[in-house]
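Every protein chain except one is present and positioned as in the full complex.
A, B, C, D and E label the chains in the order they appear, each numbered from 1.
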């Protein structure tokens, strides 16, 4: 259950409104690396958490934080749209400078939302909730969260580099710090779950004896000329999960030429296929 | 550039075709944890790889492998649909047993594809390429790949547990082994990139002095009653990236009550908003 | 900014778990009439609210409530999936009864989420955030909210009628009551904004003198035989917004036959189009 | 069944073609507030209308009108694209002015459609038919239609304000007038269905005795500090549907701490969750 | 501009309602092979037609027909849902037979639409208007239409084979006949545009001297072992467009190893990539 206090988690200030930067900020709201994604991902992972109840609390707590980040960014988008053009002309003639601003902004921020934020990315593509990874496996969820915060911080850094508005830089430096914490937080949770050697391969509940273990730690090469694939930490030495030894080898087809046979009468195929 | 040999990477055999299992297998093709996702993700990461060229080769090599996995699974879907009902009746009366099978299968596998596989998930939802995470940051990409293989192996294990068809169990035990390798492979690649202490926080190219460092390793609590948030590895001790010390504290709003002011004339708002 | 207390807004109890009902409940989470929609819609409307600040608070307060409803429903889905089949067979043979249950459930609840809820509808289609209507016009927003709660309560009633599980009926009777309130609440807000005669036509800030007023209150008929269109409250008497008189008449084309002219050289058309 | 006469419902004229305005107009075709939405929504509501047959006729009649509006707007988009650049250069050098125009237009209007309209919004996002609300409840449908025409007229007003092309202003002043009528028309239909006191709460066929009536007219507060929620018409006095009295109160969790218990063996969770 | 007469183009009758067949019929409404697709495709092609005006009329005329087909199918869906279960139990106990029916039907037809049709496919996936191919090239459009009617008739045949309801078979035998006509109609239109030798390669306005003509009629082989690709009409003899001679040959990489160089400072990459 959630509560609000109608305030922002951290101050949001825009010194020089910029509709193009408003568009860029939309990526941090509704992009696949954005805050809707993490808020809803932690929320649904919490709702489906089984086992140690601390993980549910950890996840829901951070979901609450991320909801506040969406709110901060939505405020930042609206403030950046302050003064954005409503018309392509001034005093009866088309104005090229105005059109350039309009051409670069996300028109939906005006047409659909009246100069406010929307749950869309920087190209106006709506966020699609299939990006909420909540697998029912708590360790897999942690890997998804580390990934989400890694792409999220990368995005925040790009936005930080894109602007020199002091207010926006201040807000983003806060969000970047939080992403640092969240990367560490989910790595810490994964450590509690056993880390590389205890949690992997995920799910660790599957008896590895049932997998075809000669392929479990083999780096297979798919080079057309049959040469060895590229060498690295992945091609020799102990596996990272500590349960095998990496090997490396070219590979070729072990399977048959697939043959589905003729089509069945009545299946809508051509006569020639039957 | 790609080549093919018209054979399958590993033998695909179905002993007792089952249209419901065909539907389940579709998740491994077009689900967000499926093989289209990894094939295309590694492909696009390779295409955008900058820096050490070995990573490009590593990614494209594995993209080639995953394309072969889609092919295996597509063959398995078609073989499981062999003998699936084309009509709801036999000899002029509706047949409840037939309808139960049809009710459980993905009807599009028949109606759209003539008893073949499609790039959709187990509910017939088409795969959406926004799930291809290729961030331009090679370490972030590796975290996305570890996550993809973790949810992927979890899915493969669930499919393995769902069936007792010997052919399908054989194929899945191979795919599970490959997922084991791929989890390890991407962890190994991340290790080459510095591991937890070298690669994180991602991107490591951002000067941490510019983030608001008092929040970089603080686990903030959002409990409505102001109590301390849940305790764990994330709330004390050195941070996992080795660059800070975890702390833990309740938090409250530091920011203002947001106020966008009145709406502008001509912006399409109500008069009362102006 | 949001806070949580890790409890449910209202008790959630399932007496007889039912995977098919879990699938039905998913519509109330991720369907277009569901709780994600209203939570996020009120949230984004709040973030973009201009003018009287009470509306922002009203919207954000109810957004907080709806987040709690998602949580309740997600819990209900997971509890209904308790005991759902993980395999199609028992003791080595395919089991028709088990397959019937699996055929009727949303397989992704198992395959993607390990028997937990997802942000998808009853067919497994992910929620798409383009359904968040936050127009920047506060009265238009209220109409969207009345519509959302009307379809939402209709859905909740259908779910209530579908089950006879006492726990589920109890939870749904609570949610239905809340939908009653929310329909009334947004109608009350619209009343504050002037009601039918003050708020409409929306936006009321547009000078009606600039619209082609001979068509503003005319019910136009598009019957192929030129007959009068169907009669009703909409075809005569004062208009509901009190600003005109309804009339009714058949209509025919006032415009030209459209002619885009020949295609331009270099535009990729056929030579015959130029 | 539908017929056509190959003419436009109302004249469409563009005096000064403008590719950026073509992009803006796309929102009125394929945006969620656009004409495809209303045409198809009224169409499907008509197809599913049960009860008084006049509503079916009313809906299908207006669906026919809206199809004609899509046609008008598609013509307007193509006419605004007349003379749009096909190449980024003139006489061998990149031309900044040309690029500015191209940068602001929707490139798909050229690349996919050869300077014609598409069923996409102003950001090129295709219309998704999940936005067709046809609930099977005629009163709920009317609320959805009032909402659709409210956001639709808001959009049309914004487009009207954006341009000073006389032809486009003429066309839009016609469409705005039709939206005025349609808002009134659906309110009139709702009045026929009983208005606020007869039709609400929707569906009115559900016996209110079965809802938890102590929550049916209570404005619940979710303020983190437990203070009373914001005051208004919604917090006291008779409810708008005339069936209760508004009250207002802070609320806290009535439900339990959710606990899904341990994960089941074979469900793909981690061993630690079992 | 469109008109209606509130009647169906062809009688629709269901003798034995069947909710599972209702679900199957949804594919013919909102599937990618369905009637929304063709109606809207011909509509948008008409709106963008340049050159000989007869094509615009031809397209809009058939768009009107297809709108009537959607209406027929929507009626058929609702009639097949007559008597579908609203509850999972009768007289207080769960009813397995009822649940089997509910498990096989599209639950949204009940939950979202009150036993009516929706613009979704047989899995409840909403139609996405990106499937409207209207290219601005009239010959390309004709190929898209031939393809649409080919997959459309294939779907109609599968539905015809699936049912033995006399009413449904009658309606489908009509729709199949219309698809026969439409396949022929678009082939006839393509013939008017020059047929294989006049219209192809599409667009025929591009000077073939500017393409790299040594690859224009060469069947390239991508066999991993460098062997010749599969032989057929495509590998020798005159090309179908009459402008070249087919040849066949294995191929290998002509291009470089791609190298994007190091990542730029400030681009959000890892330090190791710079």
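The working rule: a contact is a pair of C-beta atoms (placed from the backbone, for glycine too) under 8 Å apart; a residue touches a chain by one contact, two chains touch by 3 or more.
No experiment lies behind these values; they were computed from the predicted model shown.
Note that of B:5, B:52, B:95 or B:210, the residue touching the chain absent from this view is B:5. When the full complex is taken into account, the listed residue touching the unshown chain is B:116, out of B:116, B:212 or B:252. Note on the undisplayed chain: of the listed residues D:17, D:103, D:167 or D:195, the one touching it is D:103. For the options A:53, A:98 or A:269, the residue in contact with the chain missing from this view is A:269. Residue positions on chain C in contact with the hidden chain: 154-155, 157-158, 161, 224, 266-268, in rising order.
Against the chain not displayed here, chain E makes contact via residues 3, 5-12, 32-33, 54, 57-58, 61-62, 64-65, 68, 71-72, 75, 78-79, 86-87, 110, 114-116, 125, 128, 130-131, 133, 135-137, 139-140, 143-144, 146-147, 150-151, 153-154, 157, 160, 173-174, 176-181, 183-185, 187-189, 191-192, 196, 200-203, 206, 208, 210-224, 229-234, 239-241, 244, 246, 251-258, 260, 263-264, 266-269.
Counting over the whole complex, chain B has residues 1-9, 30, 36, 40, 43-44, 47-48, 50, 56-57, 60-61, 63-65, 67-68, 70-71, 74-75, 78, 112-120, 126-130, 132, 134-137 touching the chain that is not drawn.
As a convention for this text, only the chains that are shown with their structure count from here on.
A comparison of the C-E and C-D interfaces places the larger number of contacting C-beta pairs at C-D. Our note on geometry: chain A versus chain D, Cα centroid distance of 28 Å, whole angstroms.
Each chain gets one centre point, the mean of its Cα atoms, and the points for chain D and chain E are 26 Å apart. Multi-chain contact residues of chain A (touching two or more other chains) are listed as 1-9, 47-48, 50, 56-57, 61, 64-65, 68, 71, 75, 78, 86-87, 110, 112, 114-116, 120, 125-126, 128, 130, 135-137, 139, 154, 157, 202-203, 206, 224, 266-268.
In terms of which chains touch, the assembly is arranged so that all chains touch all other chains.
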